[in-house]
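Just one protein chain is left out here, and the rest sit where they should.
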Amino acid sequence: MLKLDFHPAGRHFLQIPGPSPVPDRILRAMSLPTIDHRGPEFGVLGLKVLEGIRKIFKTTQPVVIYPASGTGAWEAALTNTLSPGDAVLMYETGHFATLWKKMAENLGLKPEFLGLPGTEGWRRGVQADRIEARLRADAGHTIKAVCVVHNETSTGVTSDIAAVRRAIDAAGHPALLLVDTISGLASADYRHDEWGVDVTVSGSQKGLMLPPGISFNAVSPKALEASKTAKLPRSFWGWGEIIEMNKQGYWPYTPSTNLLYGLAEAIDMILAEGLENVFARHQRLAGACRAAVTAWGLDIQCADPAVYSPVLTGVMMPEGIDADAVRKLIYEHFDMSLGTGLGKVKGRMFRIGHLGDCNDLTLMATLSGCEMGLRLAGVKLAGSGVVAAMDHLTRHAVKPALGMAA
Amino acid sequence: MLKLDFHPAGRHFLQIPGPSPVPDRILRAMSLPTIDHRGPEFGVLGLKVLEGIRKIFKTTQPVVIYPASGTGAWEAALTNTLSPGDAVLMYETGHFATLWKKMAENLGLKPEFLGLPGTEGWRRGVQADRIEARLRADAGHTIKAVCVVHNETSTGVTSDIAAVRRAIDAAGHPALLLVDTISGLASADYRHDEWGVDVTVSGSQKGLMLPPGISFNAVSPKALEASKTAKLPRSFWGWGEIIEMNKQGYWPYTPSTNLLYGLAEAIDMILAEGLENVFARHQRLAGACRAAVTAWGLDIQCADPAVYSPVLTGVMMPEGIDADAVRKLIYEHFDMSLGTGLGKVKGRMFRIGHLGDCNDLTLMATLSGCEMGLRLAGVKLAGSGVVAAMDHLTRHAVKPALGMAA
Amino acid sequence: MLKLDFHPAGRHFLQIPGPSPVPDRILRAMSLPTIDHRGPEFGVLGLKVLEGIRKIFKTTQPVVIYPASGTGAWEAALTNTLSPGDAVLMYETGHFATLWKKMAENLGLKPEFLGLPGTEGWRRGVQADRIEARLRADAGHTIKAVCVVHNETSTGVTSDIAAVRRAIDAAGHPALLLVDTISGLASADYRHDEWGVDVTVSGSQKGLMLPPGISFNAVSPKALEASKTAKLPRSFWGWGEIIEMNKQGYWPYTPSTNLLYGLAEAIDMILAEGLENVFARHQRLAGACRAAVTAWGLDIQCADPAVYSPVLTGVMMPEGIDADAVRKLIYEHFDMSLGTGLGKVKGRMFRIGHLGDCNDLTLMATLSGCEMGLRLAGVKLAGSGVVAAMDHLTRHAVKPALGMAA
Partner (left out) sequence: MLKLDFHPAGRHFLQIPGPSPVPDRILRAMSLPTIDHRGPEFGVLGLKVLEGIRKIFKTTQPVVIYPASGTGAWEAALTNTLSPGDAVLMYETGHFATLWKKMAENLGLKPEFLGLPGTEGWRRGVQADRIEARLRADAGHTIKAVCVVHNETSTGVTSDIAAVRRAIDAAGHPALLLVDTISGLASADYRHDEWGVDVTVSGSQKGLMLPPGISFNAVSPKALEASKTAKLPRSFWGWGEIIEMNKQGYWPYTPSTNLLYGLAEAIDMILAEGLENVFARHQRLAGACRAAVTAWGLDIQCADPAVYSPVLTGVMMPEGIDADAVRKLIYEHFDMSLGTGLGKVKGRMFRIGHLGDCNDLTLMATLSGCEMGLRLAGVKLAGSGVVAAMDHLTRHAVKPALGMAA
């Protein structure tokens, strides 16, 4: 067998902003024997995960679960609601927004890409007023959908989706609102129904703490209506038959049974902790991480404190330092994976993931590894980020509810 | 946690023709910690599975691995090679062939469905001469692809793909040959290169013994060439970028890491046993199963011995017996799942899976459960199928190579 | 890693009378992270297993759990209650009774070995009247303990412990009653309190479905009293400190944490099925097994139907057939382990285990493997045991309660 689990001693620290570390509870759940996806037991499982995942999305509408990774759910959102040649307004928040736009082009849509110049948009997230202005200018309503990324995994900026909703409403524009919260779900506050999102796209390998492999579309009634006339060819991604069969807990084709076991366990874990507690935990750890970066005297990639991500923190390198060389050094010395800078910021920054199955000491280990690695790489640090993070965590001390129920 | 693994005692017998039982070795491999799909370890894994899977398909050409279940790979085969409105010649071998045709329609293709009347085609598989005749009649070469199912999971008929290849060649027709061997791969003899298949579609949850969730397109140079001009919109399924990045062992978007661990293990297991030994084992067990059905005095769904499936056996019920009532009784008394009759043969037959991680005693347990269940259901049996199967197995006795290496 | 799990295809059938196959649920429970055996969580675990195991022994008295395999619990029963040179009356039921007697000698006790001549005692179990007679003859009460094996793993005879109790009482003798039900617990009806047993010895790897490694002493007040004056040196096995610390759920030295996880799961499984249902299931399967042996025209090792074991069945070979050669052939052809003949019956018989995590189809697989193996070995069979077993199981058809609770 591949010795991919061989590290000389101790556990690898997977501190990229996803895939996030999969808790043993979920790995154990995934090792349940595969069952007949047409048999009576499967329906029980199907109904349970379909009910639970709606709570995570904060929706009472259907959530479609695909046996495909997150990129597929992007495609599903577009192909179910749009027709060839449709104009869509997308917003450049970072690398993943850029990839989604490229996909729209691949599928024959006409995306228009709003954003700030250079990497400014990558540091500030969605400017809802610009969306409003653009929609107001679209008097003929040729724009069929507004597509934004909630939590930009490439930057550590969490845009304000409620503001985007208000912008669309203020413009009196009928465009659908499609939102990617692949890396935000179950880590950053998200409210599909309350924010009036038409399609929310998400994946398994971030806040849900699963391996990659399944993904989601939460679907509003307006989006469902749009799907009836949308003309992009689709079959695998088609919502209709899935939503119909989901009523009994089944799927029209073979679902990803063992990942659904994991999903059932993840939902149990998240709801037992409490969704708001999960969000608060992420905010607290993110605060400690930013305290560390600031103490080191380094810049946080996100330039607007109002949209700091609770999921990950982008750390800018001083001039002359190759962020990927630092990452490599940290990987080799401290057995820790950090996220690389993507696209426009390649080599200029690295990303620290503090999402999912993460607690105080995991974060402290992570920051210690960064601090030691930065030093070994010769980066001049203003002070100890680790000490600053401990200050933050002790000033905001909490006792997590440890479970000892029989 | 869901008590989906609770059966009062002993193991559930999952004897449907897929998903097949997942060996513990593979479940253990799947529980390795998820790693960074952009990190150095991942490339080692990626190259290993990409090299290994080619051996299973018997090809030196690219095999694209999708983080999506098998139905997705059907869609990938069509969208990568065809354009809206293209005529495709499909052959009605059973329920899954029918579903593939429906998908082609959904995607805006114009499938023509060849086949025998009633359920005759379901019992005899592809008649290559009819394909040849139809292609000869297509002097203008409007037909762009011939789509056939190798092992029809709904019937237990394994069509002769080499004959289809010869038919196309005999007609001198340029159509692509697309073959679904989702339930045949790694169980029934299959030769992507030798048989001149352009796209072979397969999945993980049958002969590969994995849970569902990943799927495959083996791609010929001709198919790759066709993909450059094919006009069906595609992004997630697009071969180009995947094949390009696969050269280094990576994927353009997040792959299904933990299922790839399982795939690496499955490839090791299959190649250690030897692909030809795997085929011989399936043939031997299938022979024993058919001996049992014949001894019971029941009809085998497949009416042509030349195309008996080594993967599953369809068992016809006598008039007046509801096959699903028998299945339910067997499920409730003997904790065993059998495959239902699908589509045209619903209620008329059930299917016994004897694929993947199956050995002599697993099969004997399965046949015992069937024989006891048939009796309890009041089906008149001509004799003991279990005894006939034991006769078959002992007449063809083998010593599998048990592993005890340190 | 050792390739001990490599079998070319399908699962190994472990049909020895223990260790019995460990269900996946228990393996998963055993993979929980090891915790601090002095921490607050451990006490919760400790109290739970200590309470649950008493229900399995049907006692309200202490059950001591040792982090040691079953042979250790034999030693514990003797060293806690007896003094050097003490006379103990033991009964030759088979190989394990003989080993226990040898242990008593090793420890400096003076065992007297009652029994029938030759292998008669091995086929009939304890004759309580002989014990009564011997105790009546011991007017001076030099005999300090009567030691009997409840379910003789080497033979498949389950002796009547209540009768032994009545014999001791009838003789008005104060000797302690020590009983080994290592292979009987949680498979054969057993009642520590009701039957007035002073020390019951058991282990984990049989009816409890765990791997070997922990073992038990259920202890009566009379035995506890005896331990205060017993003079055999002891420390690790000493009941006193263990029972005292168990009140809080802890142990004086490091317990076998991960096997206790498995024990907690096993108790949950057994009590969920219902102890009486577990016994009935074993009786039904044992009946089917004996029907098979009888149909083959072979002798059952146990010669008295009143004491047939529900746990295992000993199968006598015809003259001239080496039972171990048959076992080897079955192992090599059918990937199944059967129990060897031990001691006096070496080579004359093999043993079929049908205990623990066993259901109808597991048994049918097992019997099929035996029948095919016997034929391949050239043993003349009177008829098909497999058919006889199916007759038995269908005549006594049951629907086990399959679990589908959310």
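Of note:
All chains are identified by letter, namely A, B and C, in their written order; residue positions are counted from 1 within each chain.
Throughout what follows, a contact is a pair of C-beta atoms (placed from the backbone, for glycine too) under 8 Å apart; a residue touches a chain by one contact, two chains touch by 3 or more.
These figures come from a predicted structure and were not determined experimentally.
When the missing chain is restored to the complex, the residue among A:Tyr91, A:Phe216, A:Phe334 or A:Phe350 that touches it is A:Phe334.
In the complete complex, the hidden chain is touched by one of C:Gly203, C:Pro310 or C:Gly385, namely C:Gly203.
Residue in contact with the omitted chain (choice from C:Gly196, C:Pro212, C:Gly347 or C:Gly383): C:Pro212. Listed by residue number, the positions of chain A touching the unshown chain are 2-11, 13, 23-25, 269, 272-273, 277-278, 281, 331-336, 356-362, 364-366, 368-369, 371-372, 375-376, 384, 386-387, 390, 393-394, 397-406.
Contact residues of chain C toward the unshown chain are 1-2, 4-5, 11-12, 14, 16, 19-22, 27-41, 44-45, 48, 66-72, 74-75, 79, 84, 102-103, 106-108, 203, 205, 211-214, 232-236, 238, 253-259, 261, 264-265, 268, 331, 337, 340.
Listed for chain B, the residues touching the missing chain in the whole complex are 1, 24, 28, 31-33, 40-41, 44, 47-48, 402, 404-406.
The rule is simple: only the chains that are shown with their structure count from here on.
For chain C, the set of residues that touch two or more other chains comprises 24, 402, 404-406.
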